[in-house]
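A single protein chain has been removed from this complex, and every other one stays in its place.
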Amino acid sequence: MLTASTPLQITRRRPRIGVVKFASCDGCQLTLLDLEDDLLAIADRVDIVEFAEATSKRSSGPFDILFVEGSISTPEQADEIVHLRAATTTLVTIGACATAGGIQALRNWADHDAVRSLVYPHPEYVESLATATPIADHVAVDAELRGCPISPDQLREFVTAVLAGRRANLPDEAVCAECKRRGVVCVAVVDGMTCLGPVTRSGCGALCPAYGRGCYGCFGPREAANGAGLATWLERDRSPSDVARAFALFDAWSPPFRRVIDANGGPPGPIDGPARREGPDA
Amino acid sequence: MHDTVVAPGGGDLSVDVRNLTRVEGEGSLHLRVRDGAVESAHLEIFEAPRYFERLVVGRSMDEVIDIVARICGICPVAYQMTAVHAAEAAFGVEVHPATVALRRLLYCGEWIESHALHIYLLHLPDLLGYPSAIDLAQHARDTVEGGLRLKRAGNSIVARIGGRAIHPVSVRVGGFSRVIRRGEIESLRTDLIEAQQLADATIDLVASLQPPAFRRDARLVALRAADGYPMNHGRIVSNDGLDIDAAAWETMFDERHVPWSNALQALGRDGRPYLLGPSSRVTLDADRLHPRAAAALARLGVADRIAHEPNWSIAARAVELVHAVAEAADIVDAYEPPPSGAVEWAPRSGVASWATEAPRGLLFQRFGLDADGRVLDARIVPPTSQNQAAIEADLALYAPTILGRPHAEVTQLLEQLIRSYDPCISCATHFLDLQVEETS
Amino acid sequence: MNHRVDPEIVDLVGRMLPHLPATSRRTLAAIGHDERPSAGVYLMRQGRPTLDTGFIIEGRVAVRDHIGPDDVTLMTLEPGDVFGWSAVLDGISTASIVALDDARVLLFERAGLLSAIEGDKGIAAAVYHRLLEAVASRLDATRLLMRDVYGPGNRA
Partner (left out) sequence: MTTNAILPTETEQAFLPRERLPSLLEALRRDGRTIIGPMVREGAVVYDEIRDTSDLPIGWRSDTAPGRYRLEETGSARAFDYGLGVSTWKRFAHPPRVPLTTTDPDGMVAAVEPDVPRVAYLGVRGCELAALGIQERILRAGPAGDADHVARRDAALVVAVECAVAMSTCFCTSTETGPEVADGADIVLAELDDGFTVRAITPAGERIVGQLGCNGATRAQVGAAAHQVAAVRSWIGYPLPTDGLAERLRAVPDHPRWDEIAERCLACTNCTLVCPTCFCTSVAVSSDLDGTTGATERVWDSCFTLGFGRVAGDANFRPRVADRYRQWLTHKFSSWWDQFGSTGCVGCGRCITWCPVGIDVREELIAIAPPGAAPAPIPWPPAPPLGHAPTPLATVDPARYVAVGVSGARRETADTMTLALETDDPALLASRPGQFVMVARPAQAVPPISISRIRPAGLDLTIRDVGPATAALAQSQPGDRLSLRGPLGRPWPIDGAFGGDIAIVAGGIGLAPLRPVIDEVLRERHRFGAVRIYVGARTPRDRLFVAELTGLRGRIDLEVEEIVDRGGPEWLGRVGVVTQLFEHAAWTGEHTTAFVCGPDRMMQAAARTLASRGVAPERTWVTLERNMACGVGLCGHCQLGPYFVCRDGPVFSVAELGDTFTVEGR
């Protein structure tokens, strides 16, 4: 899969842009509307042909760039993403749900059929797949914007770089790099907090440490994320379940975080099915 | 994808509006009409289920604050506020008055952001006949830009206190993750001064609109507090005399699972639908409005239409915008930071339940907690799932009055009516816990 | 192996395997064939048993692989190069060998070569060393091609 450093095709005519969503909270596509100052300037340079949250005009493609929010959680979604991929030149996943499965992927550890029939008055009304999975498990992805939610600055940078025909500056380094540049005092070293900054990709501006709490990993694993290395250190004075708990949030299903969760007894919550359905690398 | 089917001939008619646009989330409307009478109006919600009530089990309340925010990217603060207040009530935590003020300011930020988004980007294009705010901007750029600046003022508040506009990170049981410094809050003042003018201009704009006519009587429900306009706390009241403790929501209301929707619908235990949100609040809490907002409401002179005409909800939102901006400015002026970010607290077992006023209306949460303060079971009832039955009831009333018109127009008017409730469909989809299932 | 040995072939063997002792040279020359394929003649066919091991004396030959509709030239070989190493391994030719010019090659039939190798340690050492060199250089070339195919670009 291509990463943030992948050059995007330079499009000479007005690019046709789409925004679609699967299982998610809408926060990432809302970030597009949160570009307030730049939103109209961007709209002057592109054709937004599909963006149900913002416009009544609809399109099923083709798209030069399609921003995809959300994870694949139902059989219809699994079909639809294939059709959308076929209609799209550059498919960009936005946010933790689309890139890693999102918070709802925590249910991938539980037995879905048991849960569904146990908790829904009428499970037959609810159609969902056994897992909530990232887009890249289903179709090829050309670029990704991380975060829960994505960063408006990174979105602006990405769109600007595409329009200007240059490489977007979306580093795959650790949150620590941003934290140190910003001059934030390390909450792990000073306060002994659990901080996932060293294994999490930057892009948030070291938000949580700057607000006095440990990074909770919402941008997902950085390149070469050494989850086991951090877990080993944390376990000096924490229980394995507390280590698993820290990794078991929005990017829990990303392989580097998943390995830590599995190695430490799975995510919190009742065991209402097999502790996990697949091996650590599944 | 935008697929409207109107059955040919005869008196039977079936209208499908698939994939509703300019609502947050995924929904569609299915209406069945026989001989001019509406047989059924189903607002179908096909947002994929995300099982939040299950995901929070085993978590601490601080983790719950982070997790429930993800139910909705439009109103994460509402979910965080409800959870944090529920936790503090259950653990007996007394927070610093500055924390109380900051949380109210945070909530004002979300109201401003959410209402500006709905008025300018979602509702206004409808009332002026454009497919989107981007198209509207081709003709009235200043108006849209003003709306975006207003929205930015709300976002700035949330971002300043919470680190970012969506899924802020600083709300913790006992207060905030660190002291929010006076300088950080003061820097909001300039934005708020401009927002004040923009909110006033919004009132003028609303005064010039002519929403489609549709009048009905509805059961309106909102929180009501002694110390101000309802946001972070209050008792549940209605225009037909209800007045209960917010924690007692489940004694008067309940949810049911309908086959056409992934969302649960809430109804009164008497089976009646009810409506939450700005129109209900402005109607039930008009006497609690900030003087500036009360003046704006008087200037518009549409209090009665707000209570009875859903298409006039834009006026209620505009009045609340004025309120939220004015109250935010007052809090900023008076802010003195607390000595520490959060007060010390200890968990204990019990039930944490609370209701707050999300921009879209009353949001109820209840968590059973063990002695370590970890969640045993949970119930989360968002405003849109509570409004769904009321929306369907209104659609059933409204549809017959417009059915003679061209098909495209019928579709458009029905979509507009749905959008006027500002349904947030991604919130409406959630997971029902075992306890509730037994009672339903 | 008592039949008369062509001194020219002995000389060619000496040029190709300079470290081989004189008696061994004669042994090997006795089974060598001095061939002059003209341009376009196939000396070996991909997928068929490898019948000979050959040394190029003059001209150039191509090592070709059938990929898609056209043969792709994997490598061209020059005087001094060896081909047909799979003969000593009881192998099947992994590529075709075709003369590009009117060429001259010294060929050794598989069976004869194998018995010469078995009977004469000196021949074994010299032939295997030469074949190993050839295989190593092909592997090296292949590795560079792999880098080319899978590796990123070079200086911009």
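Chains: A, B and C, in written order; residue numbering restarts at 1 for each.
Here is the rule we use: contacts are C-beta pairs under 8 Å (C-beta built on N, C-alpha and C of every residue); 3 or more make two chains touch, one makes a residue touch a chain.
Just so it is clear, the model here is predicted, and its values are computed rather than measured.
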- Omitted chain - touching chains that are shown: A, C
- Note on the structure: Of A:Cys195, A:Ala246 or A:Ile261, the residue that touches the missing chain is A:Cys195
- Query: Given the contact definition stated above, which residue among A:Val184, A:Cys204 or A:Leu249 touches the chain not shown here?
  - Reply: A:Val184
- Among the options C:Ile92, C:Ala111 or C:Leu144, which residue touches the chain absent from this view? C:Leu144
- Among listed residues A:Ser60, A:Thr89 or A:Thr160, the absent chain is touched only by A:Thr160
- Write the list of subunit A residues that the hidden chain touches. 5, 7-8, 10, 38, 41-42, 45, 157, 159-161, 163-167, 169, 171-174, 176-177, 180-186, 188-192, 195, 197-199, 212, 223-224, 226, 228-230, 232-233
- Task: Could I get the residues of subunit C that touch the absent chain, sorted low to high?
- Result: 60, 62-63, 70-76, 78-81, 100, 137, 140-141, 143-145, 147-148, 151-156
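By definition in this document, only the chains that are shown with their structure count from here on.
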- What are the chains that subunit A and subunit C both touch? none
- Item | Taking each chain's C-alpha mean as its centre, the one farthest from subunit B | C
- Message: Mean of the CA atoms for each chain, then the mean for all of them together: which chain is nearest?
- Response: A
- Approximately how many whole Å separate the CA-defined centres of subunit A and subunit C? 57
- Task: Enumerate the residues of subunit B that touch no fewer than two other chains.
- Result: none
- Hey, what residues on subunit C touch two or more of the other chains? none
- Complex interface listing, subunit B residues touching subunit A: 1-2, 19-26, 47-51, 53-55, 57-59, 63, 66-67, 70-74, 76, 117, 121-122, 125, 131-135, 137, 141, 144-145, 148-149, 151-152, 155, 162-167, 169-170, 172, 176-178, 256-262, 341, 374, 415, 424, 426, 431-434, 437, 440
- Item | subunit A - residues contacting subunit B, complex | 21-31, 33-34, 36-37, 39-40, 43, 48, 50-60, 70, 73-74, 77, 102-104, 106-107, 110, 115, 118-122, 125-126, 128, 132, 148-149, 151-152, 204, 207-208, 210-213, 216, 218, 245, 249-250, 267-270
